[in-house]
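A single protein chain has been omitted; all remaining protein chains appear in their positions.
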Amino acid sequence: MFTRRACIVAFLFAALLFGAPAMAQDNAGNKSIVVASTTSTQDSGLFGYILPIFKAKTGIDVKVIAQGTGQALDTGRRGDADVVFVHAKPAEEQFIAEGAGVRRYPVMYNDFVLIGPKSDPAGIAGTKDIVAALEAIQAKGAPFVSRGDRSGTHQAELALWKAGGIDIAEEKGPWYRDIGQGMGAALNTASAMNAYVLSDRGTWISFKNRGDLTIAVEGDNRLFNQYGVILVNPQKHPHVKQALGQAFIDWLISPDGQKTIANYKIDGQQLFFPNATVPGA
Amino acid sequence: MPKTRVQNSMSAIDLLLGGDPALYAIVRLSLIVSLAATALAAIVALPFGAMLGLTRFPGRAGVIVVLNACMGLPPVVVGLAIYLLLSRSGPLGFLGILFTPQAMILAQALLVFPIIAALTRQTVEDVWSEYRDELMALRVAPFRRVATLLWDARFSLITALLAGFGRAAAEVGTVIIVGGNIDGFTRVMTTAIALETSKGDLPLALGLGLVLIGLIIMINALAWGVRRFGEARAG
Partner (left out) sequence: MRAPPSDLPIVFDQVSLQAGEVAILRGVSMVLRPGAPTALIGPNGAGKTTLIRLAASLMVPTSGRVTWGGKPGTDGARFAVVFQRPVMLRRSAAANVAYALPRCPAGERRLRTNELLLQVGLAHLAQRPARRLSGGEQQRLALARALAREPEVLFLDEPTASLDPASTKTVEDVIRTAAASGTKIVIATQNLGQARRLAADVSFMLRGRVHEVGAAEQFFHAPQTAEAAAFLNGDLVV
């Protein structure tokens, strides 16, 4: 009786000890880095396109944790990622200033679009001035979905309200729905409520549950969305894979990496525009 | 419109039947993580629950109430706690297992432990009331009592293990936090479903959900078969 029981326990242990590490074999292989990035880069399919190309060239596996920009920077701060790849320049500069990151490299940009229902209750469809459009939404109390998650998109949205002289924390009413979730969830919510929402173009293009939503405002310079990449400071977190992480960054800003980014298209539309060489980007 | 939706829901099943390697990897990881977590939890929870069922000590009622309450532990909270524990800046950061399947197993094991332990306690206590006189008269040593009761309750305990496994396989809160939903590495069925939902591909998400439910039904059917077969043999 005891031997049978011992067999069962041994089997359970074996399942645990061999099963789990078998799934994690490339942990031991070590040619891998963890990149904390944003939902927009993952949900738009950019990583799915460029990472296999990068791996083929260097043999480095890039494991992407898709979070909001704020959370991704926190992940880097805690030392749980080797590289952060995000889009909120002031927050990134703050990250460097704290010593959490080594140096920020601009990589590419895409742009935000203001999405809204075809019925256009704020009467802003087709206009070019994003600030005026937001003012109209507020004035009419048209439903608006905010990410509310400290992501790059959320921070961009807050900056735009501010540019229009609207203190959104003060002036938001029931029309302003702060959902505290990712881009996809925000679009799903907007689609369900026929609300306006600020989205990055990449996520919007690849988003499938549009319902009655369409682009209301696009093309304003202030909708410009810059991505930067930063190596987490190895002096703070000695386990950071400095060489591999830097190799990834170097490739992203190399002519080859920049060309690969430009090549990523959905339905013939280019989603991200490389600009590593543009000063001040 | 409705037609394409139905087609898309079927597409996850097509992927499965068509042997899509990415989907198979996700299904495989889901099974491995949840089964390993259940096994890990069971190794501790079965003897723990049994001992709790057998012994009387001051504060026992409190332990039982807390244990029962922990069956409803919010996965996100467990995930967050394990995240902070395993983070490089946390006390177990040196292990370097955050965002790996091991971390997911650990987190799910913690989630599943109270379920298995609480159900084991209940089951073993019931069996104990039947066996008490006989085992005491046979002068069976305390540790052997625990082993005997666990063994003799084995068919009922399958239900406890299934409840634990079901919880593990169905939850998304802990694994998405401690696993990070990394494509090809820590993505499991539930996090894949969350991702497809956020991409707005609701039909695909639903299809994946159907696959997951199918898997859970299969595991349960298997366990039911084992139980019936075992009971038929062991009486």
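Letters are used for the chains, namely A and B, taken in the order the chains are written, and counting of residues starts over at 1 for each.
Definition applied: a contact is a pair of C-beta atoms (placed from the backbone, for glycine too) under 8 Å apart; a residue touches a chain by one contact, two chains touch by 3 or more.
Keep in mind the model is a prediction, meaning the values are calculated, not measured.
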Next on the checklist: For a quick check of understanding: of B:22, B:69 or B:136, which residue touches the chain that isn't displayed?
Outcome noted: B:136
Checklist outcome for this item: Residue list for subunit B contacting the dropped chain reads 130-134, 136-139, 144, 148, 151-152, 154, 233-235
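Please note the rule applied: only the chains that are shown with their structure count from here on.
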Checklist outcome for this item: For the pair subunit A and subunit B, the C-alpha centroid-to-centroid distance in angstrom is 31
Next on the checklist: Residue numbers of subunit B touching subunit A in their complex, please.
Outcome noted: 28-29, 32-33, 35-36, 39-40, 42-43, 87-90, 93, 96, 98-102, 105, 147, 151, 180-183, 185-186, 195, 197-202
Item to check | subunit B partner contacts - residues on subunit A that touch it in the complex | outcome: 1-2, 5, 9, 12-13, 15-16, 19-24, 26-27, 34, 39, 42-43, 47-48, 63-66, 77-80, 181-185, 187-188, 191, 203, 206-210, 237, 239
